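So the structure is just underneath, and the comments pick up after that.
The complex appears here without one of its protein chains, the remainder shown in place.
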Amino acid sequence: MARKVAIGFTLVIVGTMLFATALMMRPFGEPPSAMDDYILENTQETTGANNAVSAVVFDWRGYDTLGEATVLFTAVTAVVMLLRRRKDEAPE
Amino acid sequence: MSTIITNAPFIAVAALACVGIYIMLSQRNLIKIVMGITIFEAAVNLFLVSLGYRNDGIAPIFTNATGIHMVLPVPQAMTLTSIVIGVATTAMMLTLIVLIYRHTGETDAKKSRRVKG
Partner (left out) sequence: MMSKVVRSVARLATPAVLTFGLYVIMHGHVTSGGGFQGGAVFASAAALLLVAFGSERVKEHMKIPALTGIAVSGAVIFIGLGFAGLATTFFYNLFVGSPVFGHVPPFGPAHEDIWTAGVIPLMNIGVALNVVAGLTAIMVVMAIASENKRDGE
């Protein structure tokens, strides 16, 4: 019973904070866009790409893609290493 | 009242986040806790994408475009990275659940607390 009260109390506090933030935010559809205006104007002559999202992912912010490829590769290596089955272990 | 209609995506983000937190706190099966974490990550990705919308904008692709008033491309690139990192984290969590099941035979969060030797 105490556990349900604690969960309800936490949820009320967190829910109030989240919904109040959602109502007090900047109006949807009018973002500040100084950096993105510069990127949209100069993409086709700097990178030569017609797709602005691919140019942002691989050229204007290529370091983030490098970090993400590293994270994915590390996760795959860890999963393959953890679920290995040795041939001489006792039956589980 | 008109703020609720205008800011509807942000209210959807808040509702999804509350659902995710409730699942994480109240369930005892380990796989259901992982589902709650995945729902919370989906709420965060929706928030990132909906920050970059401009009124009456088209997709930021210049091939056969109908104008040059476009939505912002940088939040879409950030969301791509976030989705891939979410997939990597979920794979690691599920692997640890398989190992816990092999070691203790339980998938209950309370009963699988003692990991001996």
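So that you can tell them apart, the chains are marked A and B in the order they are listed, and the count of residues begins at 1 in each.
Basically, contacts are C-beta pairs under 8 Å (C-beta built on N, C-alpha and C of every residue); 3 or more make two chains touch, one makes a residue touch a chain.
This structure is a prediction, so every number in the text was calculated from the model and none was measured.
Taking the complete complex into account, residues 59, 61-68, 80, 83-84, 87, 91, 94-95, 98 of chain B touch the chain not shown. Within chain A, the residues in touch with the undisplayed chain are 41, 44-51, 53-55, 57-59, 62-63, 65-66, 69, 72-73, 75-77, 79-80, 83, 85, 91-92.
Everything that follows uses one rule, which is that only the chains that are shown with their structure count from here on.
Chain B has its Cα centroid 8 Å from the Cα centroid of chain A.
Those residues of chain A that touch chain B in the shared complex are 7, 10-11, 14-15, 18-19, 21-23, 25, 27-31, 33, 35-36, 39-40, 43-44, 50-53, 55-57, 61, 64-65, 67-68, 71-72, 74-76, 78-79, 82-83, 92. Residues 3-4, 6-11, 13-14, 17-18, 21-22, 25-26, 50-55, 60-63, 68, 70, 72-74, 76-78, 80-81, 84-85, 87-89, 91-92, 95-96, 98-99, 102 of chain B touch chain A in their complex.
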